[in-house]
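Below you will find the structure I want to go over with you.
One protein chain is absent from this view; the other protein chains keep their places.
By letter and in written order, the chains are A, B and C; residue numbering begins at 1 in each of them.
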Amino acid sequence: MSTPTHLTKTITDPEEAMTHSIQTPVLDRSPERRGPAEPRPRTRASLVSQAKELFTGLGPGIIVPLVLMLGLVAAAAIPAALAPSGPLDMNPAEAFTAPGTAHWFGTDESGRDVFSRVIHGARSSLLIGVLATVIGLGTAVVLGALAGLGTRAVDFGVSRFLEVLFAFPGLLLALLVITILGPGVVTTTIAVGLSAAPGYARMIRSQVLSVRRSGYVEASIVQGKSRAFIVRHHILPNVAAPLFVLATLGVGQAIVWASSLSFLGLGATPPDPEWGSMLSLGRLYIGNAWWLTFFPGLFIVLSAATTTLLGHGIQRKLKDK
Amino acid sequence: MSSPTTTPANGSEPIIKVTDLKIAFGSKTQATPVVHGVDFEIHAGECLAIVGESGSGKSVTARTLIGLTGANAVIQAQTLQLQGKDLRRNSDRAWRKVRGAGIGYVLQDALVSLDPLRPIGREIADSLRIHTNLSPAARTAKVLGLLEAVGIPDPEQRINQRSGELSGGLRQRALIAAAIALDPALLIADEPTTALDATVQQQILDLLAERKAAGTSLLLISHDLAVVGQLADRIAVMRRGEIVETGPTARVLGSPRHEYTQRLLRAVPTDKPRGTRLAPAGAGISVRQHALIGADRAADATRDHTGPVLVAESLRKTYRNPDGTPRVAVHDVSFALTRGQTLGIVGESGSGKSTVARMALGLAIPDAGEVRLLGNPWSTLPEKQRRPQRKHITSIYQDPLGSFDPQWDVARILSDALPDSGSLSRSERRDEVIRLLETVGLDASVESRLPLRLSGGQRQRIAIARALAPGPDVIICDEPVSALDVSIQAQVLDLLDELQREFKLSYLFISHDLGVVQHVSDEIVVMEAGLVVEAGRTSEVFANPAEDYTKKLLAAAPRLNTTLTGGIA
Amino acid sequence: MKNRQPAYQAEPANAPRSAGSPLATTAGTLRKRLPLTVAAVGALLVLTACGGAVHADSAQGPSRAPVSGGTLVYATGDTEPACLDPIVSGNVPQALVSTQYLEPLFFQDENGEVGPWLAKSWKWSKDRLALDITVRQDVHFTDGQQLNAETIIRNVAYIKDPKTLSSTGILAVEKVASVEKISEFTARLHLSEPDNALLEHFAQVWVPIQSQKALARGAEANCLSPVGTGPFKVESWSKQQEVVLTRNDDYHTPAPTAGHSGPAYMEKIIWRFLPDHAARFAALQSGEVDVIDVLQPQNAVAAKADPALDTLIGSRPGHVVNLTLNTTEDPFNDVRVREAFVRSVDVDAALKSIFMSTVPRSNSVLSSITKFNRQNPDAYSTDVDKANRLLDEAGWTARDSEGYRTKDGQRLSTTAIQTEAVLVPVSVFEQFQHSAKAVGFELVINQEEPASFNAKRYAWDYGISPLYYTKNSPSVLNIVYDSAHIPSVIKGGYHANNNGLTGPAADAIDQALRLAATTGSEKERGELYAKAQQLIDKQYLSLPIFDQQTRLGFRSDVEGVRLLSPLGMPTFYDTWLDRS
Partner (left out) sequence: MSLDTDNRTTSHSIAAPATRDTEARARLKTVLRLTGFRILGAAGVLWAVATLAFFAMRLVPGDPVDALLGGPGNNATEEVRQATRELNGLDRPLLVQYGSYLGKLVTGDLGDSYQLREPVAQVLGEQLGNTLVLAVLALATAWVLALALALWSARGGKVATLVGNLLEVVSAAVPHFWLGSLLILVFSVSLQWLPATSGAPGIEGLILPVLTLAIPLAGFLGQVMRESMLTAMNSPFAISSRARGESEASLSLRHALRHAALPGIGLSGWAMGSLISGAVVVETVFARPGIGRTLLQSVLVRDVPVVLGVVVLVAAIYIIVTLLSDLAERWADPRLRAA
């Protein structure tokens, strides 16, 4: 479940950071890349143009997923405004209506409008994704910071603990958490979050370490700054930015994993519309009513892919900066 | 506007002939020109050096000769001929035939110019595989010969090693071996000795001289006049995409005609006595900020300390290798730094000089021995007690960018470095930041910029301003100009010199560059493998080196012919 | 689909029992017309038993003579048994597979009448405290052991041995105090008290007759390869994958309803475990397997449309699939609230939509094929007005902001526990939740995994629990409704009675049930069970939904698939493959 975290290994791994620092001067020396002779001055007056620049600077790599994401967020925030009917409105007489003008995504076994349920499902699915990531990252920040900032012994202890957690594959950890706490949305969220935590923690640790070993922290020590100052003003801000990327990448995966748990019958409580449980129920009818499986699945893929693309976009943006 | 066309060394057809070469980057409609029409030609067995600072367009020009300018480059030329063949309309396939076979190319940084995952033997054999029908066995035999030829010992073993297992010098040799595998008519070497230690640098230059003697034409790209002086028959000085001056080496170095060439020569610190200005007046900075905050405030009891400000006694530091074996970085180093003076520490990479700097700064604690600051214990203090004293000793690094938090702007970097930053009001602080900027010759407008958006010279000035901010007694300068162009280096060295005189600063100046150290130091310490080899007055050591190592080092340092440089003054 | 009319025996004898019920279906109409039901017969929850009747057999008047040989691949959606000997534990998955290689003493037909099978004859003593059973003399087990009186003694002893860990079997022989050998082929069972259901118990495959030589190997070995007299024998068992059964070439003891005599046609049966419904049906569609069970309603509809597939669906006896209401706590401690809940939900609509009209409604706590079942549609019909009226009467008159009824500030709310493996899918609860809300009744659905589902059930931590109990006898009511089986309301642990009703109403039910179990008259027994059902209906202790069923889907070229009474388990004795 820690998948996305590994993708960003490229930026956070100290090993990698080393190769970068080796390569950068070389690139710098090639004339066309040489830093701007006279960088454009930034004045307060040009706020508007700055905003403009910010947006044009984004490029389709960020704008397209951003627009999709906004759509999903809108669905999560004001589903009632977008969906033609309530998520629980039933009409058994209309069960299994195929997609058409009356029901864009068809109806399910109780005659509920699948489109409305998918729209309403955005809230719990996104919430699970976001909260699980928050839980995972929160745990990871504590562990990672402990390991990265603590003494050798603390680092050793935390690292071994992480190794142990790593030896439980994500789903296994989630399964145990869920069987202990009982199924449901909250548990799923916690389970997915916790099982993502070790991956995040390992990365935060290496990020903290690389910042801690950076030239500017050393410069700060030479200036006689206190430990607390360095942590607050250098380490935290510089660890936070990649963390944001991690979080964006993590949300998508959390949604996918939560849906897998729903599939195994350990997810959201009915009748709340949640994409994973809709899908897993719909899968029973895959031969009779494909739309029950297809649309919720599509939205899981869509939201996960969207957050990933957004994460990549931000990551590139940060790198360019 | 372009410089006078080169005079052929002999009447034969030139190996390469370039006229009115223009290079721009971007789309066809909106291209930014980088090279504005340069002409040169190289004849068989001749060496042309293109000298210029970063951004001059010298590397792009070189790459254009092998058709690797880049995807979005727009190239125009009246003539672009290799051995009489027009290269301008070359197809991709045709270019590939030129590369390696017609022109050998040695990239600037050997560390990253060889695939770290492939044995060097394979890398070298690539040209043979691509351009000939030799059998693998024959290729291997040829590669062994090449390794031998470029002076790599034990070719049979080295052939299977990867670049990571080789030293910098061997890597550069391997790279040259790959470039000359097919004995191309022209060999282009782009900064072939940058990042190498002096002794190794000399060996590489010797190797290139051998090739030249064997009849290969050489195009040498460098920022270092001293380096090319040894090898080049002719020198073309390039600046902002134009060749400003071309001529035989002796003439260009001896009686430069162009003002820029003169400036470059003047900027070379080697053999210039201490206090000589390297940059032309006006381009340098004069210190006008007498009332430098830090200096005022630091007028406390410690100022009265006579005697050496920084003393190192028998320092020893051992690190642990990843496999647990100990590695002694510094064996036994002692020195004393007098107020207002500069102590240079010179040595090649791995000599332990940076570890000494770290111990002086209290970043590394010596295993044995002691560092004393202003007569008081320093390295023996716990960090908590050291912290309030840190304002007396600051540092300037080789890589200023890495020493700035990427998220902080200049104003924050500097105001943060001011001592007791709590007691000053916001506007007072800002005033001091601006005064610091002016002190190092920067405009107040840079204060809102991120360091990333500054040029290399500007960054190093910010680093100096930061080092000045607390009003220190000692500044540790660890390779502070190694990453800078010559003319910028000259400005920074001038600035450091002026600041020293103004504020009675003491510098511990660490560098691998003998010329720089010679120029700035009152006394020097020569280090090798963690030991002090020789120490003494700079002038004496340079004039009469006592130890073999020092002699070797001095001999290897490239220098301009002094009689010629004397001509400028 | 090949529209051949199945030569399903129409069973007029069955009709009287279920007459008056809309359910009265012949097997003929059942097949295909009513491909049934729902979900997994999660063996997990399946309980067991005796008595009851039939339903079954199938198969077709084949167009040509049966062909011998070949391998049949059967994929079961039930869980894999932990032990192939149904004495140990004793659940439906075991019954499904062991029907192929084990046989009981008696045969109970579709009318609930008990006849001989491995037993040739039997005789009750006057006081009905002793039963003499004489077995056939020509029967040998597949390990060569001959069936004799000793066999019965050893089998009963084996069941009663606590180390065997028998659950169903031990209940069946609960009243048997001892067994005595009368002659080489006759054994006498001494009972502690009269037991009307004893013969029915001995007609279950959960109480089969196994070779005493095999039993002597101990439970562990016997679990891997039980030895019986059936048409097939256990060849091998790759756990979590399949059981391989091979033909018993000396077989000569077919059940009375069998279509032929002599050995079975199929040479081999591969019994695979494919719990995932979608995968199992896909495997059937693609021809990887020949027969599947636990055919989902939607798949039954699909099979109907597919000429390459046929279906066979029949009811199982016992306590129907129902929602049992916990009367030990609020709000179901009030019979008015219980009835209001039952009246408020629309079972028919759920069956029509979710089950695609493939499962008939049950209006009785007893399965439509269980003797003495009494359909009572009036009691269980939807009546929203009455539900509202009852709730008003019960004092749930106020409403909260969400529209739910309240009393003394307490919301009218109950929790249903649900698990994948039980026969009632969550969508049914969702519909009930929806219709209950219409009368101001909140239904919270707790989806559980099987283990936590049972933990909650044992701890009485539910308002509503879906349940059923398979047994071929009306005496199943004695198990699930007798208040003696509420042993651990506080303590937790297994309890057969899940409604928890106590007090005078419960006493009346107990009395009727206990009398029915011991009375010497079959007529009186019938009347007493009818009375008990009436009392149960009146108390609204549970909401019957539908019969448990055996639901098979198979390739159309598989001929002679039948269900065997009394438990309605499939038998492949008559089966052959019409593949040339």
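The definition used in the following text is that a residue touches a chain if its C-beta (ideal position, glycine included) is under 8 Å from a C-beta of that chain, and two chains touch if they have at least 3 such contacts.
Since this is a predicted model, take the numbers as computed values, not measurements.
Taking every chain of the complex into account, the omitted one touches A, B, C.
Residue B:169 is the one among B:169, B:366, B:457 or B:515 that touches the chain missing from this view.
Of the options C:153, C:173 or C:223, the residue whose C-beta touches the omitted chain is C:223.
If you put the hidden chain back, the residue from C:100, C:168 or C:433 that touches it is C:168.
Chain B residues in contact with the hidden partner, per the touch definition given at the top, are 66, 68, 96-101, 104-105, 107-109, 112-118, 123, 126-127, 130-131, 153-154, 157, 162, 164-170, 175, 178-179, 181, 319, 322-325, 327, 329, 348-350, 352, 354-355. Take chain C: the residues that touch the chain left off the picture are 42-48, 75, 79, 81-83, 88-91, 162-163, 165, 167-168, 170-171, 220, 223, 238-242, 272-276, 278-280, 282-283, 285-289, 421, 449-455, 458, 487-488, 493-494, 496. The set of chain A residues touching the chain not shown comprises 1-3, 6-7, 9-10, 15, 23, 26, 160-161, 163-164, 166-172, 175-176, 179-180, 182, 199, 213, 215, 252, 256, 259-260, 263-264, 276, 279-280, 283, 286-287, 290, 293, 297, 300-302, 304-305, 308-309, 312.
What we mean here is this: only the chains that are shown with their structure count from here on.
Chain B and chain C have Cα centroids lying 88 Å from one another. Between the CA-based centres of chain A and chain B the separation comes to 43 Å, rounded to the whole angstrom.
As a whole-number value, the distance joining the C-alpha centres of chain A and chain C reads 48 Å. Shared interface positions of chain B, defined as residues touching 2 or more other chains, are absent. Not a single residue position of chain A touches two or more of the other chains. Residues 25, 34, 54-60, 70, 108-109, 111-112, 191, 361-363, 386-391, 393-395, 397, 399, 402-408, 416-417, 445, 448-449, 452-456, 466, 470, 483 of chain B touch chain A in their complex.
Chain A meets chain B in the complex at residues 21-23, 25-26, 28-32, 34-37, 39, 41-42, 214-216, 218-224, 226, 233-234, 237-238, 241, 321. The touching residues of chain C, counted against chain A in their complex, run 277-278, 281-282, 285, 296, 298-299, 301-302, 346, 349-350, 352-354, 356, 419-420, 425-427, 429-431, 433-434, 445-449, 451-452.
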